[in-house]
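Only one protein chain is missing from this complex, and each of the others stays in its spot.
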Amino acid sequence: MFENRAVGLALTLPAAIFAAALFLVPVGILLSEAFRIDGSWSIGAYIDFFSSARNRTVFLRTLKLGAFVAGVSAIVGYAAAFVIVSLPPTSRGRIFGLVTLPLMISPVARTYAWLVILGRTGFVNQILVNLGITDTPFRILFSETAVFIGLLQLFMPLMIISLVSAMENMPKDAVPAARILGANWFQVFWRVILALTREGLVIGGTLVFTGSMTAYITPAILGGSKVLMLETLLYQRVTVANDFVSASVIAMILIVMSFSANLLLKRIATARKSR
Amino acid sequence: MNSRVATWLILGVTLTFLIGPFLIIIAASLSAGNSLAFPPQGLSLKWFIKVFEIESFRASFGVSMFLAIFGTFTALVLGIPASYAMTRYKVPGAEAVRLIVSSPIIVPGIIVGLALLRYLVIPTGFGIGPALFLAHTALVLPYAVRVVSASMENLRVDMEEAALLLGCSRFGAFVRVVLPNIRGGILAAFILGFVTSFNQVPVSLFLSGPGLRTLPIDMMAYMEINYDPSVAALSSLLAFMSIGIIFAAEKFLGLSKYV
Partner (left out) sequence: MLKKIMLTSAATMLLTSGAFAQDKTLTISVYSFSQDAFKELVYGPFEEICDCKIVVETGNSIERLAKIEANKANPVIDMAVLSTHDALGAARKGLLQPIDASALSNYDKLYDIAKDPLGDMLGVGYTFYATSIVYRTDKVTVDSWADLLSPELAGNVALPDVSTNQGPPSLYMIGKAMGDTSTDLTASIAAVGENADDIVTFYVRSSQLAQLMQQEEIWAAPVGRFAWGRFKDNGLPMAWATPKEGQTGGMNVMVMTANNGNEELAHKFMDFWLSTEIQTALAEALVDSPANSEVVVSDEVAANLTYGAETVGQLDLLSPDTILDKRESWLDQWNTKVVK
């Protein structure tokens, strides 16, 4: 450590000023706008927003999809992470690489693929029709199911990565020891694996939840105007109705939810450390 | 159940779900037919050729490349000194600085774009292009600071102190000792920033104007009108570009050490 504070400050200031001036200030004004009606402070805009049945539906749908995607990611993620960690190092590296690969591919491309797969004439329906399971192809696109599938594929890698690194830090003999002591697999998972990987689960869960909630491309392409989520509603309010107040309200909701998820993560993580 | 079978079953299903769509896109882009379909109707490379003939793709590719390269570069120019100071000096309010610098990661991109449009571009007459550039720089800044800080922390301070004792100026020690030792971290930050910026959509949604669009936005607009495999071809090309960069970085630098 060097002692000269002035130099330290001089080196950090450009980045801090840049982020504050170009980022915090405009975003701050945008958020404060939803608290001001005719020049005075008010929460009227929020009451108006939530008094609309459509807005409530969109809000709840966003929460629900975020929670579902995080939940299913966790279930699949545990199975996948457990298997990946038990592999020999070389193949573990390769499989891990394949899991992270989708994160590097443009979300537009990844979402676009689902159009080909889930459409009426898409891959899934072709298989179902050819197998004689159904005569009329299923309608999957423009439904919550389609958005759910798209989001799950988009964000599950984040969960797997978090869980794999958490499991790698787990003592190697924890699971065999518990088995020898007579625990069944359910007990092993609940008392040992879950307890020792809780931090990873919380990090992964937060990433997946906030990611799903603030995704734009997936609901825009796979959901359309019938399956609006907060982010697509925000875009529509601005471009179709020039309604900046609702946009600010939605922005505030999204930020509050992201921050809450983040705070939750920090609290749980520190609570564990201090014990 | 045999545990080997269970292992490969779980892996197989998960990987099919994660990678399968991407393989289908590649297959669909090789189609000789005129509409996007899987399995493809015949094989041809014509949609890959068509991608290069679409003028708006060329223009928006240029815009996205410029933003990704120079936005990340600018973020590093701002981020490296900040990371250095935060790991080597007692900076008053270091926590606050860290929070401010990493805030762009927490706030959804669409809000950043909207805020810049409303409170920078419209009232001050600031151009949409520069605003887009600044937004992408801000977006990449948290990654730059985080990754560079991590590799700075791994570097022992005594190497630098030794250089100082041997008569190097502090700046000289930074340039001769610190920079060469963290260049892997800087490159990792650059690649991560590049990929993040290049694939970014929400930030750019509101920050597009006449003749100025990023590639992902342009792709979304194109596929709305044309349901042909050219977007699939372009998606495949971009994916291979990303994979190529990551693969090279991993092979030569061990990128995963820094991320």
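We just call them A and B in the order they show up, numbering each chain from 1.
Just so we're on the same page, a contact is a pair of C-beta atoms (placed from the backbone, for glycine too) under 8 Å apart; a residue touches a chain by one contact, two chains touch by 3 or more.
All values derive from a computational prediction rather than experimental measurement.
The missing chain, though absent from the display, is touched by one residue of B:E95, B:D158 or B:E224; that residue is B:E224.
Across A:A45, A:V69, A:V99 or A:L115, the single residue that touches the chain missing here is A:L115.
If you put the hidden chain back, the residue from A:R5, A:K64, A:R94 or A:R139 that touches it is A:R139.
Residues 52-54, 57, 115, 119-122, 137, 139, 141-142, 224-226, 228, 236, 238-242 are the ones on chain A that touch the missing chain. Residue positions on chain B in contact with the hidden chain: 34-35, 63, 66, 70, 73-74, 77, 117-118, 122, 125, 127-130, 133, 209-212, 221, 223-227, in rising order.
The working rule: only the chains that are shown with their structure count from here on.
Our note on geometry: chain A versus chain B, Cα centroid distance of 18 Å, whole angstroms.
Here chain A touches chain B in the complex through residues 1-5, 7-12, 14-16, 18-20, 22-27, 29-30, 76, 79-80, 83-84, 86-87, 95, 97-99, 101-102, 104-110, 112-117, 121-123, 152-153, 156-157, 160, 214, 216-217, 220-221, 231, 234-235, 238, 244, 247, 251, 254-255, 258-259, 262, going by the rule given at the top.
Note for the complex: chain B touches chain A at residues 6-7, 10-11, 14-15, 17-19, 21-22, 24-25, 28, 36-38, 78-79, 81-82, 84-86, 88-92, 94, 97, 100-101, 103-104, 106-112, 114-116, 118-120, 134-135, 137-138, 141, 145, 157, 170, 195, 198-199, 201-202, 205-206, 216, 219-220, 223, 231-232, 235-236, 238-239, 242-243, 246, 250.
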